[in-house]
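Every protein chain of the complex appears in place save one, which is left out.
Letters A and B mark the chains as written, and numbering starts fresh at 1 in each.
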Amino acid sequence: MSQLLEVNGISVTFDGFRAINNLSFNIGPAELRAIIGPNGAGKTTFMDIVTGKTKPDEGKVLWGDMSRNLVGMNEARIAQEGIGRKFQKPTVFEDQSVEENLLMALRNARGAFSVLFWRPTDADMTRVRELAAEIGLANELSRKSGELSHGQKQWLEIGMLLAQEPKLLLVDEPAAGMTPEEREHTTDILVEAAKTRAVVVVEHDMEFVRRLNCKVTVLHEGSVLAEGSLDHVTANQQVIDVYLGR
Amino acid sequence: MKRALIIALATLCLGTQLLAQDTADPAPDTDLGPMQQVLQENAELIVESSRRTIGPAIDAVANSELEAASFVLETWAAREMYQRTSDGLFFAAEETGDDIFTLTDFDSGDVVGESPDDDLEQIKPNSGIRGLIGTALVSFQLNDPDPEKREDAISSLERRANADLLAPLRASIEPETDPALRARKIRTERLLTIAYDPDEAARIAAIEEMSGDLGVDVRATLNPLVATTIRAYPDGVPDDVNVAYTLRPGSDELPRMDAYAMTDGPAIVSPDDIRAALQANIDGGSVGGIPVAQLSDPARREAAYAALAEAGTVPPRPTEADIDAALDATTFAAIYAEPSAAVTAAAEDALSAIDTNVGFNQMLDLGLDALSLASIYFLAAIGLAITFGVMGVINMAHGEFIMMGAYTGYVVQQVIPNHTTSIIVAIPLAFAVTFAAGVALERLVIRWLYNRPLETLLATFGISIALQQLAKNIFGTQARPLTSPDWLGGAVVLNDVVSISTVRIAIFVLALIFLGVFLFIMKRTRLGLETRAVTQNPGMAGAMGINPGRVNMLTFGLGSGIAGIAGVAIGLYAQVTSEIGQAYIVQSFMTVVVGGVGNIWGTLLGAGLIGTLHKGIEWFNPSNTLAAQTYMIIFIIIFIQFRPRGIIALKGRAAGD
């Protein structure tokens, strides 16, 4: 099976501290994957590298059928390639309405001139309404997103990611600060999304990961410690050592 | 030998006495003093006062070996020597009453009486004679027992030398006892040898000896030797001139038209000349058969002029071919004024050695200048390194704190006239004033705007313009002097090229002290620790019992207070105006940004880089400090492309988190 994303032996050092150490990682086109690991394992740095925020000292990040190297591309370019990212803290544009937020994220030409002359078509408006329904914000379209609750902002951000129609979704701790019902809804959205695209979820919460019911990769000290089903990795002695301490 | 001299002298004296008795009618019972005798021997020449004949008379006085000789020469040159008509004796005379002169005898130096105006004849040496007397006097003074007089003599020699002084100068070196004066005499002798010695070999030896010397006097002596003038030789360069090099017309040094003007071909007629000639020859609405209305076309003008030349009204213009032919037939050469080729060659070599040495020393001087400018930037920026670099508060009124410090210094100086005391008082006072102002600014404005840097920028800008205008209202718009104490007034001079003023050294030292104080406060004190804690994570610091408000207030006050002290220092170096802070604010921010925010060593490097850069650019184009600043800023903008976070950047995820 051809891989969508192929991370090959990347390393990165901050001031002598090796945050990522010869990490290799693959994910297929329609796969749901959870990444777990203790604090400082390099989960966020890994996402930073894939999305272009951090440049690795060595190694390659190959993308798509053409196997293009993402290292060296800027964030916007990588996003246009079809990689969407959700941050740990909900980051939506609070001064703008839900509709404006979604419209901005809709998959359309991103160039300054085309955006300047762009006006939404009926199809675009329909798509926005669909997305809003999917994330449960159908009645909040004209509200400023700053007025939404924490969980609603998380969903709005997921909605914006879906609007981008990425081939790969990187989601950083989506369930943080959510009520149990909201978590359930979030799980549904992610599982649904993973049917048509690859989704990588970084999460601490084992219960949440279990509900995703997918392959799990354990990171530790910047490299892969174990990979497999949740039961498989939790039975791994090394993983137990890392999580429980020695 | 000695005996023979005495005999000769005695004979002379006798002769003079006889002569004197013949001519005038001196007091019979007075024996003339030896100097008076010498003067009497030369009385005719002295009274005649002619440049051509006076030589022996001056020599006689100068070589008399009498103590009074210099007194005579000085009096003579000062036009204070008088001859008494009644007996022909010479005296130094001074008008003490109404037409009454007091007479002083040359030999004894005593006042010997008074005489009315009409019994005295003033000896009036003209300037040529005074020059000769001066020369004699100098050689005389060079051997004066009083070292001060000898020094004066050397100084006057250094200023205006001539060939005649070379011999007496050489003679005076041997007996010289004072080592410093002896060294100066030897040096002056070398320079005079270069300029005036008739012996070519001696000159060349002297030139080689002075090769590489940095003194301005050496260059002033050598430069006339290698000065050239461009000459045109229609028949080739003659053998008897000292050619530096030959030139081709059309070069930068010798433009084609200038070269042509040096030949004896017909004069070039410029467009202006053509217009003047045409205007002078308008004849019934046309010139040379061409209507005036057509003369806005240069080609028609030339045609009209050619027609006039044809008619013989105006001189013809040389054609291009004429000019080329004239130039081809002529050799152009740069000719040394100095006839000796060996001397000019030696002088050229010596000058090039000197140039190398001067260049090296200029670099050194430039380095010192850059260092002192860097210290000023550092002083201006160090307060910012605290408020902006450590706290992240952008304070546009920082420059006005510098201004407040400078004005504090000025006011203190108005109250305490002693400059040293006033500076000592002003420094802590300036710190106190600006510390208070900083604390007030932090409490009233900035603390409401933390984490809103752009709004802080604008609010503090409002403070900045208000403070500036307030200073204008109080102190007026003219510059106020802040005078440095005398011990800071001088300069340390290494040689004729390298020197640095004491104020700049003081500022450099002050900058070093500030660096030390900053490091001490930040690394070794409780305040420094708390400041760093509050800067990195205010919430956490607060949770650990640090009061972030208090720490921010004190840190901001500290940064502002340092700006105040910097203001005193800068005020000593520049004029105090209400705009003094404005002049430094952009450079100060640049210094902090270029150096790397949050790191004092970065600020130091930034100041060093900007200071060096500024002086370096100025060196390429010394006449234009504005251009230097322009290019410096452009350089900084480009520099930031490559190191957006400054020379010393915090690395990794910790930066800015």
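Here, a residue touches a chain if its C-beta (ideal position, glycine included) is under 8 Å from a C-beta of that chain, and two chains touch if they have at least 3 such contacts.
In this text, contacts and distances are computed from a predicted model.
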TODO: Match the chain absent from this complex view to the correct UniProt protein name in "Urea ABC transporter permease subunit UrtC", "Transketolase", "Tetratricopeptide repeat protein" or "ATP synthase epsilon chain".
DONE: "Urea ABC transporter permease subunit UrtC"
TODO: Indicate each shown chain that the hidden chain touches within the full complex.
DONE: A, B
Task: Selected residue (touches chain absent from view) among B:Pro298, B:Pro315 or B:Gly359 - done: B:Pro298
- [ ] Sort through B:Val47, B:Ala202, B:Met257 or B:Ala627 and give me the one touching the missing partner chain.
- [x] B:Ala627
Task: Among B:Ser127, B:Gln414 or B:Asn451, the residue in touch with the chain that has been omitted - done: B:Asn451
Task: Residue among A:Arg33, A:Arg85, A:Lys167 or A:Arg211 touching the omitted chain - done: A:Arg85
Task: chain A residues touching the omitted chain (full complex) - done: 51, 53-55, 74-77, 79-80, 84-85, 87, 89-96, 100, 103-105, 110-113, 115-116, 118-120, 143-144, 146-147, 150, 160, 164
TODO: For the chain that got dropped from the picture, name the residues of chain B it touches.
DONE: 271, 275, 278-279, 282, 287, 292-293, 295-298, 301, 394, 396, 445, 448-449, 451-455, 457-459, 461-470, 472-473, 582, 586, 589-590, 593, 597, 624, 626-627, 629-630, 633-634, 636-638, 640-642, 644-645, 649, 653, 655-657
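Operating definition for what follows: only the chains that are shown with their structure count from here on.
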Open item on the list: Centroid from C-alpha atoms only, then distance chain A to chain B, rounded to Å. What do you get?
Closed with: 70
